[in-house]
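A protein chain is absent from this complex, but the other protein chains hold their places.
Presenting chain A:
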Amino acid sequence: MSASNPPAATASRKTDWMGDAMQRRIARRYAAERRFKFFGLAAVAISSLFLAFLLVVMVGNGAKGFITTEATLTVDLPAATGSISPDQLTGPRLSATMASIDVRRIFDQAVQAQYGKDGARYFATTAWTALRDQLIDNPNLVMGKTRFWLPTSSDIDRAAKDRSTPEAEADYAVLTQKGDVRQSFNMQFLTGSDGTDPARVGIWGALKGSLITMVVTLFLAFPVGVLAAVYLEEYAPKNRFTDLIEVSINNLAAVPSIIFGLLGLAVFLQFLSMPRSAALVGGLTLALMTMPVIVIAARNAIKAVPPSIREAAMGVGASPVQVVFHHVLPLAIPGIMTGTIIGMARALGETAPLLMIGMRAFTTTPPDGLTDPATVLPVQIFLWSDEVNRGFVEKTSAAIIVLLVFLLSMNAIAVYLRNRFETRW
């Protein structure tokens, strides 16, 4: 190529579209397209693979957590308690009657009668509480001799599901032969709370704690975040001070979550003397963490509303508030929802800040209000994963499944709402 006089060269030479050089360029371009497509596909395939792996492992391990192994125990209650007349089981006298029954002693006697001196090894240490719960659910059982199904020890449970110690395997074989053992759906896991015996623990306490915490977070972070975004976008003057606020919000969104835990500890517990381990404090702390995410997403969504709509509204004499609430926010809502989903999903899975404010407490009853001691799903998973008892392994996986289902249903609701609010252009 003659560098000395390019204009003349281009003017005199016609581009050779069919020439070899051009064909090579075309081939290179196609190769680049194919390469890019391949890399993209590979990226999608790898992430799908990881997702599938996660789901298969989780469901495979966790599904067993929803199944419980139970053995029979025949209890002759009238013989053990003396005769209880039907009218003692009615109305106000019922609770007194039930309290007078020493279920634990009756359970021990029945086990020895049916399975011999070492029979207690077949059952979970808290199996008697299952017997108590069944009696409370159905007091008329007190009147007769009944065959109960009660949870087995965690060794036998594992023998039934997988493999266990040789003694437990042998015990399980004996029980199976006599038809004294069965596997059934573990309702207790969905209705109970934390405990020391894996056979009797449940997820409901942590699930309810998570629910209350999320509600607190949403009701605080969403309005505050959206209002802050609207003010910053629509009203605030552009100056050094608002620039500083913008930078601060962006930085806040990137602060590690455990720092928010320390902040919650210092502000809510120390300074404001709020109750420790409460869902209220957890919700407040997570709201601090979620708010910047919502502010950023909402500002971007508001920015994306075309100025022509604002002008149109102002042109017919809408006041600034009317412009925002009648036109800008309705159009920005889908984007705001997306940001909120991301923020809430992050808050739902958060463990570290909640440890800081004491939500790792051992709570055996579900929280009844904002200030009751509570724990949340990810913290519960963390606690169980730390347990020595092997029976907690499958409970941990099962709890993870519950957390994922919670997360997915939360997202599904949000996506549904977003689609409903989406305006067709």
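The definition used in the following text is that a contact is a pair of C-beta atoms (placed from the backbone, for glycine too) under 8 Å apart; a residue touches a chain by one contact, two chains touch by 3 or more; residues count from 1.
In the analysis below, contacts and distances are computed from a predicted model.
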item	value
Chain not present in the shown complex, as UniProt names it (candidates "Phosphate ABC transporter ATP-binding protein (PhoT family)", "2-oxoacid:ferredoxin oxidoreductase subunit beta", "Modulator of DNA gyrase" or "Amidohydrolase family protein")	"Phosphate ABC transporter ATP-binding protein (PhoT family)"
Absent-chain contact - pick from A:S319, A:N389 or A:N419	A:S319
Residue touching the undisplayed chain, where the options are A:D16, A:D102, A:E167 or A:E311	A:E311
Contacting the left-out chain in the complete assembly, out of A:L175, A:A279 or A:L331	A:L331
Residues of chain A in contact with the chain not shown	237-238, 306, 308-319, 322, 326-327, 331, 423-425
